[in-house]
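With one protein chain held back, the other chains of the complex are shown just where they sit.
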Amino acid sequence: MLPEQITPGLLVFAAMGGIAALAALGVILFPNAVRSALCLVLNFFVLAGLYFTLGAELLGITQIVVYTGAIMVLFLFVIMLLNLAAPQQLNEKGDIKKPLGVVMGLGMLALILAQLQVAIGKDFGPRSEANFGTPEVVGRTLFTLYAFPLEIVGILLVVGIVGSILLAKRKI
Amino acid sequence: MRGILQILTEEWTTSLPGWVQALLRALLLVLPLLILVPGLIWLERRLLSWMQDRIGPNRVGPKGLLQPIADGVKLFFKEDITPSHIDRFIYFIAPAIALFPAFAIGGTLPWGPLYWLTPVADVNIGILYMLAISSLGVYGVVLAGYGSDNKYSLMGGLRASAQLISYELAMGMSLAAIVLATGSLKMTSIVYLQQQPLWDTVNILQNWFIFTPFGFISAVIFLICMVAETNRAPFDLPEAENELIAGYHTEYSSMKFAVFFMGEYAAMFVFSGVFAAIFLGGYNLLPIRWEVLSELAPSLAGFCRFMEWMNVNFSWLWFLGKCAFGICVYIWIRATLPRLRYDQLMSLGWRSLLPIAVTNFMLVALWMVVSRVYGPANGWISYFVGAIIFAIGYSNVTSASRRAKGDTLEQRGITMTDGGARRTIEVIK
Amino acid sequence: MAANYNQILYVLLLPLFGAIFQALFGKALVDALGVKLGRRVSGTLAVLPIALAFLIGVQLTQALAALPPDQRHIQIQFADWISLLSIKIPFEVVVDPLSMTMVLVITGVGALIHLYATGYMAEEPDYPRFFTYLNLFIACMLILVLGGNLALLFIGWEGVGLCSYLLIGFWYKDLANAKAANKAFITNRVGDWGLSLGMFLLVAELGAHAKELGITDGRFLSYDNIIPHAVNLLQGQPAVATAIALLFFVGAMGKSAQFPLYLWLPDAMAGPTPVSALIHAATMVTSGVVLLNRLHILFELSPVASAVVVAIGAFTALFAALIAFGQTDIKKVLAYSTVSQLGYMFIGCGAGVYWAGMFHVTTHAFFKALLFLGSGAVIHAMAHNQDMRNYGKLAKYIPITCVTMMVGWFAICAIPFTFISSGAFSKEAILGGALANNHAMIGDVNVGRFAGYAGLFGGFLTAFYMTRMTWLTFFGNKERWKEIPVAHHEEHHEDHGHHGEAHADHHHGTDVHGFFYTDEEMAVIEAEKPHEHHHALDGSHVPHEVPPSMWLPLAVLAMLAAGGGIYLDSGERFKLWLQPDKLPVIGELSTEPHNLPLPLTMISLIAGGLGILLGLAFYYKGLPDKEGWDLKKWSPFRRAAKEQFGFDNAAMSIAVDGGGDLSRAAWQVVDVHGIDGVVNDAGYLAGALGALLRKLQTGFIRSYALVMLIGGILLLSTLTLYMYGLPGGSR
Partner (left out) sequence: MQGVPLFAYIALALFMFTVGTVGVIIRRNPIVIFMCVELMLNAVNLTFLAFARYMPAMALQHNAAQRAQSQMAGQMMVIFVMAVAAAEVAVGLGIIMAIYRLRENIDIDELNLLKG
């Protein structure tokens, strides 16, 4: 399960994974929502890099376009819009939920790790073809085998758009 | 045809280690950008003053050519003011983020048919990469606006985030039409396809996308969107000086301001390059296929060979020329058009550009299907018939909605929230 | 000629696209182009798909006719539709002589009637809606006849029922029309009940014996599985065969207006006249005959069922013919005549001469469409007054209509040896088949033969009442609309009506007026009732001939009615086309009866001639006093006939009042005390439980998340314990 030797790839992964993990921690530790959001942007950006290392180049770039470029900008927009009117910070007073939540979270981490010990053995290796993440291959699969889910997702997005417009408009 | 440049550089470059090659390619992109930015500033000021019938910078150096250098020196030595009560980390990182995409976008631009020199990385997902990186540009502006702890800056940042997201969609859709037509996201193959016969029929001309109907529509939409994406007039609402002082960079001074400045001009340059590569035939000088012409007119064969030679060896020059043309268009637009109102900006992006881009995309699909089955002529006929149907439907819908809702903001149900006090903004027609 | 039978799909889809186009863009078109031009364009676009479908149909029919007779059954599967575990129902289309005959009738006559309707409905504000329904009807009818399995037939069957409902109630603001539409729809449900039960029974039987019969593809509803296998399946079980056949016949009765389910058809005349011509005379009502033809193998296997078919057909033919004597509304006369003619078709089908039934369907489509369209022209000329008592001497004013309608009259009177009376050819075949054969037997009684005699008498009646109608309308001694009694001016609305005036004082419980309206709604509807198609008819009225778009279809149909019979009959053309060799079970059937004192044609000639002569004798001088505006002077027979011999009243009071009482009883006893009690108690119980449980809902989302996480951890711990075999778990 653990690597036998240190390779350059491992070092790169360690660096990226470390940044991603720290950024993830930052999301929940910064009291300021904008900094949380920035940490999340960093996390997503590094994740895109990790997708590249996994060979999924289209998904990596999509991750940047969708998450970093659109979703997180929306988050920032909303945070700033709400701040614009109400500059006071939300007070993050501690209560019993905080320590309990952390303990429970660590418990979950430990339990799942224990499961993973058994589940992931040595017989997993990077066995997919190298070009499995190119636009051609992904597109071909998406529009043949997964055409119906794609259509449904399209409908979902349309409904989402209409819904958010309805929510945002005062007068319809 | 091998040119001097090829003979001189190919063997030497390809013999270097891979990472050195990559570094070399990156330098070949970034250095010209950095060098050209002061020139651009001079060009803009001179051109703008010429269009506005005044003289412009003319004191430092011949024709004021050294003015940008003087400005740079001034900016370097100015006092660097940092406001108190700010979010320091965000405040400092914002200019860097603003500069980053401008340089990163250029990574897939091909400057010539010399694969070992350019582009920096000819990735499979070139256009997507370009869109992804350009979508990161908004962070610089938004964070600058937020980090400055200034109401006007914050509003500028807010405006920028909404504006950039809105126009990115239309931009992506307009490029999607081109991607559909070429079948590839690679910049080099898009340029290569533009060297094919025009409209699949005219053998002697190159198929620059701006000459095809769908490409022309895409080009117009892309042009508008790229102006909006670079926050240039008439879409410079994030830094509208008469409403927001200077918007997101109100609180920046000295070098940090210079970095924003540089980022903006670099972005203009790079977007012009993207426009040139996708719509204007890339590094080709003229939309003429010389080898075909020389077969048709043997008397011109020598001239054709010469032109081909020019094309190969000075491709970077033609490409730069097209970029310069794009920048002149930027300046021309800035000199001509007044700034849009915010709701006009949104309405233009969402209600005009996006539907047109999407329709164009679908029409390209129609054209491709029909022309593959029934030949190019029928393909074009179906494209135009579809376009006319859409135009009629679109004009009907818009006129109906205008009749139903009226033209003022209030009648259209738009109100603007502004710092707790809510008021409906009336528009005087 | 190698034809591409896939083109049949165009025949199906063209009218459908027409309907969709009319529905989506018709109104916009009329708005955009202005009323006059818009309606013209919209009408043209409604006629066009039908005409195109007709042309394709002709081409395919020619191709089919070129094939040898035993290859003329082509079944094409276009797509999967329903695919269950063991039953597969594809979207399939059958191209054979039967379906192509109907396609030609539907699209040919349909196109003519569409054309006619563009003129007839020119004043109608809801123009595109009308053509939407009309095109949709054609599409559904084509699905009905072309569908390759019973499920598709059922779709078409319901579709035409729906279109019929929509079109009868086209002027839905007039309450009587809405009620007539409801009546038609609800009466048809009875038939559909039979059809669906028959279908289920047949499928259950086929499915149960699929292995023995060798049906492997699971398409139990498809004709190419039913028809070859039905003999093997049902030969040994006559009771089942009879049950299935009778259930299908119930379906056919509903759609084809056989006694006692004929009730809706006369009321259906409330719809616009082109609708009456297309749906309630030429096409939809014949779908029962088509069904019997399609599944004739089932009826061949069951002489009892055939006898029932024959008996009901004969009774309907006579009963409706008698009722027609008491009608004063020109369209009602034609409606009862339609019911009567449908009875003839069922006599043919029951007697085993299925092709003759279809033959009569075809000729009837020609002359009855002609008669209806002609009556529409008359009504058009007479300011939408439908009462024959107000007509007279119209031949002078509307000569084209008169001539064409005379052709129709002559065709329906079925006078042999005249060669232009197309009804004669088909009716001879039907009656000959009934009299010559002994297929329809119950025990030792040959029901078919009695039906044949009844049919001969019916021919006499037909000639009589049709002569009455023609003479009252076009000839006589005076132009009676110039002297309508004052009291009668108000009364002519009644002819659009539902139950007629006899029901005005007849109470149906609280819901007096109809099935769905309350009194308040009624009042509103009455107040809003449009009057645009009820112009006053008074002494100063001058009838005008109809426009070309209306008399052109009349002329074409008149030619068909005159020449169609002899063309299709010469050289047994129609018989060889539809049924080239003997039937699979009952074998060869003769249409030449030997047990009559005179040849059949002579008897028919006498019956028809006598009918015409008697009619002339009665009505030559115009309207006799005994049928005048004063109902008190009428003879008892005629008054009874006007009220359908009391049958309508009886059926209505049993079905509507009885049903109402039953429902009220169910509501007040079963529902209020039984079901509501249980439901309410359950509600109280749930409410009490909820009141306890709501204490748990604090409303703090984070607490919920925490609890969820704790639950997840508990699950994970169990799993881990299990995996590692710690105390309490086992590996």
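Chains here go by letter, A, B and C, matching the order in which they are written, and residues are numbered from 1 within each.
What we mean here is this: a contact is a pair of C-beta atoms (placed from the backbone, for glycine too) under 8 Å apart; a residue touches a chain by one contact, two chains touch by 3 or more.
On a predicted model such as this, the values are computed, not experimentally measured, just so you know.
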For the chain that does not appear here, which of the shown chains does it touch in the whole complex?
-> A, C
Footprint left on subunit C by the chain that the document does not show = 693-702, 705-706, 709
In subunit A, positions touching the absent partner | 1-3, 5-10, 12-13, 17, 20-21, 24-25, 27-28, 33, 36-37, 40, 43-44, 47, 50-51, 53-56, 58-59, 62-63, 66-67, 70-71, 74-75, 78-79, 81-82, 86, 90-93, 97-98, 100-102, 104-106, 108-109, 112-113, 116, 120, 123-129, 132-133, 137-138, 141-142, 145-146, 149, 153, 156-157, 159-161, 163-164, 167-168
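Please note the rule applied: only the chains that are shown with their structure count from here on.
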Touch graph of the chains shown: is it line, ring, star, complete or other?
-> line
Please report how many Å separate the Cα centroid of subunit A from that of subunit C, as a whole number.
-> 63
Could you state the distance in Å from the CA-based centre of subunit A to that of subunit B?
-> 29
Where subunit B and subunit C are represented by their mean Cα positions, the distance between them in whole Å = 67
Two or more other chains are touched by the subunit A residues none
Within the complex, subunit A is touched by subunit C residues 702-703, 706, 709-710, 712-713, 716-717, 719-720, 723-724
For the complex, which residues does subunit A have touching subunit B?
-> 32, 34-35, 38, 41, 57-58, 61-62, 64-65, 68-70, 73-74, 76-77, 80-81, 83-86, 134-135, 169-172
Note which residues of subunit B are touching subunit A in the complex, please.
-> 87, 89-90, 123-125, 128-129, 131-133, 135-136, 138-139, 142-143, 145-146, 151, 154-155, 157-158, 161-162, 164-165, 168, 185, 413, 415, 417, 419-420
